[in-house]
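For this view, one protein chain was removed and the others were kept in their places.
Just so it is clear, A, B, C and D label the chains in written order, and each chain counts residues from 1 on its own.
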Amino acid sequence: MIEIQNLHKYFDVHHVLKGIDLTVEKGEVLSIIGSSGSGKSTLLYCINGLEAIQQGEVIVDGVSVHDKGADLNRIRQNLGMVFQQWNSFPHLTALENVALAPRIVKKLSKAESLAIAEQQLKHVGLADKLDAYPSSLSGGQQQRLAISRALAMEPEYMLFDEATSALDPELVGEVLETMRMLAEEGMTMICVTHEMGFARDVSDRVAYFHDGVMEEIGTPDQIFGTPVSQHTQKFLANVR
Amino acid sequence: MIEIQNLHKYFDVHHVLKGIDLTVEKGEVLSIIGSSGSGKSTLLYCINGLEAIQQGEVIVDGVSVHDKGADLNRIRQNLGMVFQQWNSFPHLTALENVALAPRIVKKLSKAESLAIAEQQLKHVGLADKLDAYPSSLSGGQQQRLAISRALAMEPEYMLFDEATSALDPELVGEVLETMRMLAEEGMTMICVTHEMGFARDVSDRVAYFHDGVMEEIGTPDQIFGTPVSQHTQKFLANVR
Amino acid sequence: MDYNFHWRPVFNKLPDLLEAGLLTLEVSLLSMVIGTVLGLLLALAKLSPLKPARWFAITWIELARNTPALFQLFFFGFGLGAFGWHLSPFLIVLVGLSFNNAGYLAENFRGGFQAVPENQYRAARSLGMTAFQATTRIVIPQVFKIVYHPMTNQMVWAVLMSSLAMMVGYRELAGETQFLASKTFRIFEYFLAAAVIYYVIVKIILGLSRLLAWRLFRYE
Amino acid sequence: MNETVTFFSGFKINDLFFLGEAALQTLMIAAISISSGTLLGAICGWGLAEGKTVVRWTLNSILDVFRSVPLLIQLILFYNLFPIIGFDLGPFASGIIVLSMYTCALVASVVRGGIESVQQPMRRAARSLGMSYLQSMRHVIFPIGLRAVLPSWIGVALGVLKDSALVSVLGYVELLRASQILMTRTQEPFLILALAGAFYFALSYPLSRYSKQLEERWAS
Partner (left out) sequence: APVQADKLDDVIDNGVLRCGVVLDFPPIGFRDENNEPAGFDVEYCKDLAKVLEVDYKLVPLTWSERLPSIVTNRTDVVFGSTSDTLERGKTVGFSIPYVLYYSQAVVAEGSGVKSFEDLKGKRVASALGTMQEQHYLKYAKKWGVEHLYQGYQSENEVFLAVAQGKADVGITSNTTVGPIVKQYDNIEPGPRMPWETDYTSAIGPRKDQSWLNYLNLFITHQVRSGRYDELWGKYVGGDAPELRIPGVYY
């Protein structure tokens, strides 16, 4: 379970997250929507400690992430993350990309980590690309590679930060398909997304962010059917 | 009227346009769809003579564009063009962007050209951005700037090359709105686009390109409702 | 330590050193102006479809970039002298530095031309501008912005390189320093003073360049 | 005058050996300076990219001096400073020390650029997988940064190779100095300069071509 309590985040004087309260249960799929700059990415970074916070708390499975004593590297293994820009490691093959972290972070043997990597790449449909370098993969394939790289650490949670928004329209489908598959397998997921179709079809709940505030949260039907906040209404009208 | 007859285009040995025949009437709005690399942009470049052709003819208002004697600079004034990216001139303010061509190409006085520029910028809703540099404009505003820059030459035709596809989803709307407005004003338009909604709602006809060939052309209802070619069907299924 | 520093003579000669500093600035600035013009021509020649022009440009550029600057100075001095071509020490330095600058700047310019998105040129042409108008109004201003920083670096480099003039007998800052030092034998003291002056010149150039950039490129 | 004593004589075969030996000296000076300078520069570059503000500021202002004073002046200064402070370092050792520091200053900015070129996203990706700072440095930042750095590093190395010609000012007989000696003895300046130039060119040109290829290959 991920619990966020009264989370405040500043960049210098810039107040980016203004008191977020949010709980995500095991097995739940939460989509976060909202316009650019509303703080969605920042929230994800705060959840796995890639950004420091100034007030409040983030508790993952009972451990407070921003505590002095927290073992961040350990917590992060449990929180797979996929970013907007494809950030597969360009100097490694697909297989090595996925196998690297299990080997050096989890200290698995080379053989074990390669086995896991191969399995995960098959899982996301990249069985035939094991030895390819990222530069020879399409954007969609690189995103699936990034997903399998995160999965190889066997996380209990996955955080997606607009995983499809840098992709050509034609390539969006394959990545959403993979995310859908994960959701069906019961992965707990927080997905920042612009894909309203995905948010509506796959999520258990949808949260709307506006200017550092979580203005509205509810089932897809509530948010898309009967949004309460004016901002939400306007946003949805724009995105259609 | 734009008439294209048996147009062939090669890049070295690469056959990019394989005999295109197409006529666009005054006042018509034609959308061109098709997957990446099918030659859509190249067709637009051939229409206003930015690319040489190897066979066939392009006739705009009775003048053959690729004739030796053709006054390309004159023809192009009549064919406004908006590109996917890198449209606005970064070293000039919005006003200067629009006023430059009327002044140096049409030889209007400085005052006249500025007056036209201001009027055109108001037309596309940028009245408050006259002195802004492109870098301080959003992508959508930059595209509207590019549209008004083309309009300032008072062209009879407008060619759009995926004018929205480099934009954030939220910004697509404002540009499409501007294009819609132009269509309603009776402008003759050829729009290469990925926005199926726009193609369906606004166009008089839609053409589907595949691998250098215009595989299908018809009303939006025909193309989206009852596509004949297998390629068209598959393409439309992918794009949703 | 057995050495007593003598600073007074250096102070006495400071006006001479500063005057020589002006010569340094003069010769490097001139070589930059000439180098820029030649560099632009070389860049265009290298991008042109004319084979002889391309070869000429490539030869110049590669020679300038792949041999030591000092070698180039010697070449324009005694090398050309062997054919009865005589340049005064000032001209040796000027020609040598300009040759070198042109080679390096040409590559910068070429990179600049290639870095301006082709659609900028196309957009300009699609508005009915002529090739010349599109190049001078749209492309070159943007190229200039791209090469501005490398050009500043080249200017600094030209100032530093001009010290080689000392080896061919021209008395700009380094040459004058050596001349004065050879009269009083206080090499360290004089050259330290020269080093400080060079440092200040370089900082002034960088400062001015930043100021100018701030004025010129507000649009970023 | 005694007939057995000749002061001038034409260019002979064994002068080629003399040049060759000097070329070896050039290579040796360059190789030693480049390797030690690179090592030092890598450490300084890391400090510049990742260090605390004080560290960055101090390092930068020190290294900046080496980039803002002509190498020729640096060489003369240090060559004359070492004996003053009690080390009798010959031209070879002095040259290597100065060239190493100079290399270090250039490599440091290259390395800094390399580390910074591995942008935030890549670091975040690495850290989000649970890698520690050192692990992410070693397995991700460093190998990726290396690609960004290698072409410019080759550029720096070639620059130092060419600049090693300046050690001649200390009277050290490297290639250019040897050419000078032969030039005045044999009165064949053009031939000898051409030989020396060809040597530098033959070394520098292929490497700079190679680095350009690397750059293009890795740019995609």
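Assume a residue touches a chain if its C-beta (ideal position, glycine included) is under 8 Å from a C-beta of that chain, and two chains touch if they have at least 3 such contacts.
Remember, it's a predicted structure, so these values are computed and weren't measured experimentally.
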Chains in view that touch the one left out, judged over the entire complex: C, D
Hidden-chain contact residue, picked from the options C:Ala20, C:Val147 or C:Met167: C:Met167
Hidden partner chain, touching residue among D:Leu75, D:Leu182 or D:Ala196: D:Leu182
Residue of C:His86, C:His149 or C:Lys203 in touch with the missing chain, whole complex considered: C:His86
Touching residue (missing chain; options C:Asn12, C:Gln114, C:Thr136 or C:Ser182): C:Ser182
In subunit C, positions touching the absent partner: 2-3, 78, 81-82, 84, 86, 89, 167, 169, 171, 175, 178-179, 181-185, 187-188
Hidden partner interface residues of subunit D, rising order: 1-2, 5-9, 12, 14-15, 18, 80, 83-84, 88, 90, 171, 178, 180-185, 187, 189
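Going forward, only the chains that are shown with their structure count from here on.
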Number of hops, subunit A to subunit C, where each hop joins two touching chains: 2
Rotation angle (°) superposing Cα atoms of subunit A on subunit B, nearest 5: 175
Chain located farthest away, centre of subunit D as origin (C-alpha): B
For subunit B paired with subunit D, centre-to-centre distance based on mean C-alpha positions, whole Å: 53
Separation of mean Cα positions, subunit C and subunit B [Å, integer]: 45
Which pairs of chains touch, using the document's own definition: A-B, A-D, B-C, C-D
Residues on subunit A engaged by subunit B in the complex (per definition of touch): 35-36, 165, 168-170, 173, 194, 238-240
Complex contact set, residues of subunit B against subunit C: 45, 48, 50, 73-74, 76-77, 79-81, 83-87, 89-93, 100-101, 104-106, 133-135, 146, 149-150, 153
Residue ranges of subunit C in contact with subunit B within the complex: 117, 119-120, 122-130, 133, 137-138, 141-142, 145, 218-220
